[in-house]
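A single protein chain has been omitted; all remaining protein chains appear in their positions.
The block that comes next holds chain A.
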Amino acid sequence: HVDTAEVNPSHSNMSAPPHPQPPAKGASHAAGDFSYVGIDAILEQMRRKAMKQGFELNIMIVGQSGLGKSTLMNTLFKSKVSRKSVVSTPEERIPKTIEIKSISHDIEEKGVRMKLTVIDTPGFGDHINNENCWQPIMKFINDQYEQYLQEEINIDRKKRIPDSRVHCCMYFIPPTGHCLRPLDVEFMSRLSKVVNIVPVIAKADTLTLEERDFFKQTIREELRANGIDVYPQKEFDEDSDDRMINDKIREMIPFAVVGSNQEYQVNGKRLLGRKTKWGTIEVENIAHCEFAHLRDLLIRTHMQNIKDITSSIHYEVYRVRRLNETNGQPNAQPPNTLDSNIKYIMIHT
């Protein structure tokens, strides 16, 4: 049972936000700073607004059952956020068709509020015939884009359009140690075109370090050979700073992870881990597995970037495609009574 003393998955009450700096220190500035206008204060204004509004994050997890997806989610967010925590029946059943299950939680840390939605896909890859098992997932992702688009073109639209778009799809690769399976390649090559894919090697505690490195290298080569662009995609690096940081990440992915909800005593400290007869695997120890790297990438450094790529690239691609589709309606031809004086009408071809 994870000690969640610091993180409060709260519902209604919020701990007090960090002590805000009064943005206008007029008197104290006038004396010292003769040539100071104060435009950097806009950062503080933005931060306050962001803190008030809170953030949203939608993560989808895809992979065969038994790969530790739910456990990993719980480990990442240090609380019970996966669907397993909500469902009361402990028995595992494989659904007949792939289901898409969304669970949302409001979590909060140091005054920053986040609505986290974990989208689970039970049934993926579990059947005898897995053809087209990516279709329901693809449809779900596109449906979210469609929903956002409909709201965006609405005449009376909301101030802040609720964002249900999938920001990141974590794809769990079983730790075979050899190479990607056809299913992995099919799924990732299709979905990487519409969503940010973050592949992870699940249950990595069955691989030695050499096996792990070999496996990762093979996976990277196969991704390259199949033209699969996983996050962080090279073409979306904004500038040389980004490229340098992201190049380093691209040399490390896919991260080999181990998840756990249990704590053990190791060297006098309580750590998350998996206890075996031959030793205890420490989840957050980078010498044991790469969970910490995944967490840092996903949450601490690149979370906003993942959301930005979703909204400014993947969503825009969808939108352009939709707007370019020819209308199948015969009635859709504008009638001949158009007033030629009206200058507001623009037709894009």
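One rule holds for everything that comes next: a residue touches a chain if its C-beta (ideal position, glycine included) is under 8 Å from a C-beta of that chain, and two chains touch if they have at least 3 such contacts; residues count from 1.
Convention: contacts and distances are computed from a predicted model.
Missing chain, UniProt name from the options "Large ribosomal subunit protein uL4m", "Translation initiation factor eIF2B subunit alpha", "Septin 5a" or "3-methyl-2-oxobutanoate dehydrogenase (2-methylpropanoyl-transferring)": "Septin 5a". Across A:Phe77, A:Trp134, A:Phe172 or A:Phe215, the single residue that touches the chain missing here is A:Phe77.
Residue A:Ser35 is the one among A:Ser35, A:Asn129 or A:Asn267 that touches the chain not shown.
Listed residues A:Lys49, A:Lys96 or A:Lys277: the one in touch with the omitted chain is A:Lys49. Looking at chain A, the residues touching the absent chain are 3, 5-7, 16-17, 19-20, 22-24, 26-27, 30, 34-47, 49-52, 55, 57, 76-78, 107, 109-112, 114, 149-150, 153-157, 159, 238-239, 241, 244-245, 248-249, 252, 284, 286, 292-293, 295-297, 299-305, 308, 312, 316, 320, 322-329, 331-332, 334-335, 337-339, 342, 344-348.
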